[in-house]
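To start, I am sharing the structure in question, which I have written as structure tokens.
Only a single protein chain was left out; the remaining protein chains are all shown in position.
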Amino acid sequence: MIALLRRDLALAIRAGGGFGLGLAFFLILCILVPFGVGADSAILARIAPGILWVGALLACLLSLDRIFQLDFEDGTLDLLATSPLPLEATATIKSLAHWITTGLPLTLTAAPLGQLMNLPPQATPWLVAGLALGTPALSVIGTFGAALTVGLKRGGLLISLLVLPLYMPTLLFGAEAARRGADGLDPTTPLLLMTGISAGCVALLPFATAAALRMNLR
Amino acid sequence: MPLLYRLGSAGIKSISCYNVYHCIQKSRPAAKNTEAFPVARQSAKRCRMEFSVQDLACRRGDRTVLSGVSFTVPAGQALILRGANGSGKTTLLRCLAGLTAPAAGTVSFEADDVAYGAHTDGLKAQMSVEETLDFWRQIYGAQSIAETAKAFELSPLMSRRTANLSAGQKRRLSLARLMLTGRALWALDEPTVSLDAQAVAQFATAVSSHLSTGGAAIIATHIDLGLTGAVTLDVTQFKAPQSAEIDPFLDEALL
Partner (left out) sequence: MSIWKYANPTQFMKTTGWMLPFVSIAAGVCIVTGLVWGFFFTPDDFRQGSTVKIIYLHVPSALMAINAWLMMLVASLIWLVRRHHVSALAAKAAAPVGLVMTLIALLTGAIWGEPMWGTYWAWDPRLTSFLILFLFYLGYIALWQAIETQDIAADLTSVLCLVGSVFALLSRYAVNFWNQGLHQGTSVPVATGGRTVADVFFVPLVISMIGFGLLFVALLLLGTRTEIRARRLKALLNREMARDQDRQQPSRAAQNEGTQ
């Protein structure tokens, strides 16, 4: 299992477009929004948690079709399916690799980008905590969406349509936690609920992902 | 309500730990072999095995492509599949490898006994030869890659990235994986595409040594590999008679 993780991370670094793309998109979004909304710092401070969360979500979405598509096209997915590694483990490792290359960098850069968006300082730790706990769910759900559409040529837009409704609970709770932190209220309830969703997804969705992969490999 | 969610998330966290543990258990190879040459590891087990298929039917997409496929491959023998393109050779091999469930019939062996080599290479351009072999070694739990690299003449190419290999060298690398699997039955789909005569000879040698240690092979190919004792099977004789295809949406399904 670790071998697969190391291989995927090495490929993400070497093949290009692995780490940098999501981050660059996140940065661009945080620059575009003030242009669109106006530079009023009070308004920006109010919408900052939401924009940062939506940006993280969309940045995760960008790299989803890479998860299985490359392996499917060059035949590696067939070889992984016939190897001793169960497909559920493959799905989990792929989600983990996606999180390390996309979710984790987003979490780490959220704090400085929050400054661009005039995020109140008391909200920052809650935003980062929320992203750290919620981005694993985004990766796992995204892997499920990628597995559903692995056989399709232009699956990118379809993945977005399938996966975004599934992202909504995580987004709702994560942004709510950051907003409550900004207002000085206690954000533990939404954080806990979101952690529950993340844990549930990590535990149960790989089985659905593996089932979808088996169906598509037939 | 927060308490309920706390309990629920604790329960789900324990399930996720079990999930990960279960996957690690399943992926750990059953026994660590002691010999350097991974193929020899299972020779004792292999001597007793023969691979037979009885009345197998295989589907591709919505159609049944083959039906009534029956053959037996004893250990040490190779079965050559022949047939026109589209006659179902790939479908049969994928069925034996466990990627598709058979529509009917029985298979006397597990999909775990089959090392599948697809039509495509299954190689990553940015990985070096050594990294590729080492990756598959870890997945399949083999001991070392040195013997395999020597058998397929990849030793001088170890640190070269796959993108910089010739087509023939790539093929050899993808075939070298088979030796690392340590599995008894090799199921190969057009393995000698883009290989020159010398490389084909090397491939035949590798297959012969696999057969001599008690393995077996089913190879779909158009060319003559020169393997001793190989049996040829024409797949077109098993073509599912389309006129008798009982699609559940046709009236005949009622009868």
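The letters A and B name the chains in turn, as written, and every chain counts its residues from 1.
Quick note on the criterion: contacts are C-beta pairs under 8 Å (C-beta built on N, C-alpha and C of every residue); 3 or more make two chains touch, one makes a residue touch a chain.
Predicted, not measured: the structure shown is a model, and the values here were computed from it.
Trainee: Consider the whole complex, including the chain that is not shown, and state which of A:P49, A:G114 or A:P190 touches that chain.
Mentor: Going through A:P49, A:G114 or A:P190 one by one, A:P190 is the residue touching the chain not shown.
Trainee: Can you say which of A:L64, A:L138, A:A182 or A:A212 touches the chain missing from this structure?
Mentor: The one listed residue touching the chain not shown is A:A212.
Trainee: Just the residue numbers, please: which parts of chain A touch the chain that's not shown?
Mentor: Answer for chain A: residues 144, 148-149, 151-152, 155, 158, 161-162, 164-166, 168-169, 172-173, 176, 190, 193, 197, 205, 208, 211-212, 215-216, 218 touch the chain left out.
Trainee: Can you list, in ascending order, the chain B residues touching the missing chain?
Mentor: Touching the chain left out of view, chain B contributes residues 61-63, 84, 236, 239, 241-243, 245, 247-251, 253-254.
To be clear about the criterion, only the chains that are shown with their structure count from here on.
Trainee: CA centre of chain A versus CA centre of chain B: separation in Å?
Mentor: 34
Trainee: Contact residues on chain A for chain B in the complex?
Mentor: 1-4, 7, 10-11, 14-15, 74-76, 78-79, 81-86, 88-89, 92, 188-189, 192-193, 195-196, 199-200, 202-204, 206, 217-218
Trainee: Going by the contact rule at the top, pick out the chain B residues touching chain A in the complex.
Mentor: Of all residues in chain B, those touching chain A are 2, 5-6, 8-9, 12-13, 15-16, 19-20, 23-24, 26-27, 29, 59, 94, 97-101, 111-112, 114-116, 118-127, 131, 134-135, 138-141, 177, 181.
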